[in-house]
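The block underneath contains the structure these notes are about, expressed in structure tokens.
Removed from the display is one protein chain of the complex; every other protein chain stays in position.
Lettered A and B in written order, each chain numbered from 1.
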């Protein structure tokens, strides 16, 4: 029941040494593990970006991988610290929505970490090191946490049902702008299949209208926009060999109309 | 014939989880390997920068290290995916020039990956995860790829012969501006030795003229320019305790005159 891999996802950057402190703590308590960086460049406090990044990554990791996710604007307040177990993986972090996609996609059991049971000094501003990394190392060592957790029936999520705005139209939003300027929309291919009104997806955004989902960037001319499913199954607006976000002056949160 | 180390070089950034997906896939298929980050901060689509970065790194790695290089503006188009084997190392990535320096320096055998032989879902926008990481894991496991590749006689390269502009002058260009603002020129020490016209290298660039190659930054005063061989053997223009690129307003692609 020991874990070999602990994957880290934070908004800490690396230059202050906070990530180094977490790695040191993990390796000190569980020297057999391999620490794997997912990212430390999440925008500070951006819970949605962290959830998106985690969703793109976690499914591909080996069974028993432990994910430590620390994007935690509420550190030091009474927000909960949680352990989430799915059939394949274990997730540790604050209960603030960072696990929204995990909970939507997977069956899970959740537990609240009893902070006052950890029995050591805990810096109130650095649970990443003193709570989440410590718990991850214990779990990686196969330690049972019975005395340190309480069952938790429900986890925080920021996902909401899509808003229908007419017979054949839904309101989407730009959920994420990725490193290449692609606009990721809050519609997963699986969910789209369930929308009877949407046979062949199209979108309208500002002066742009796109109809039909392409296989890949090369299906349109250089400099042309296209609609495609991203590599995790979300609808995205892309620009072949260019940055869609820049050309459209698009930002996260902008409304996009989906039509059928 | 198993490999212990898989080194990654991409232009993905880390914040979207694409690198995380690659690491997960690699460790899921080959849990014995150590994944080593070279960089994920290559400028998007900058093939030359990736080739330069790879060239600075790969020679120092242990035998059998596998390098997965994914700077891939042509993903989803018919550009080839390749495996390149030298006497020491294995390289995997798109055939778009990222291996230009490897091919110039080393004897090699190249193979084209038969995409339709991989027998699983391949996201057309993410060969980094579904093609190159998968192939890297298979090779790390010692699997023979006979049915998955075709021999390839020639690889893409962006390297061109130097242009002679007079008896004792050649046209160079600024090939790369590094993290410290040093200007790396497209002339390797080994190639310079073969130029009979150039006994003692000098360069002219804008109003700057430098003659003679120094050992190190400290050989000139603080704030003075110098010419030196960089740590991989390329000619570079540097500024002791300063940023040459900023002071000279220099950008990649600018022409520089080499004189003898």
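Please note the rule applied: a contact is a pair of C-beta atoms (placed from the backbone, for glycine too) under 8 Å apart; a residue touches a chain by one contact, two chains touch by 3 or more.
In this text the structure is predicted, and so the values were computed from the model without any measurement.
Asks: Any idea which of A:37, A:95, A:178 or A:230 touches the chain not displayed?
Replies: Missing-chain contact among the listed residues: A:37.
Asks: Which parts of chain B are in contact with the chain that was left out?
Replies: Here the touching residues of chain B are 4-5, 7, 9, 34, 36-43, 49, 52-62, 65, 176, 178-180, 215-219, 228, 230-231, 241.
Asks: In the complete complex, the non-displayed chain touches which residues of chain A?
Replies: Against the missing chain, chain A presents residues 11-25, 27-28, 31, 34-35, 37, 44-45, 73-77, 123-126, 129-130.
The rule is short, and it goes like this: only the chains that are shown with their structure count from here on.
Asks: Using mean CA coordinates as chain centres, what's the chain A-chain B distance in Å?
Replies: Centre-to-centre distance between chain A and chain B: 31 Å.
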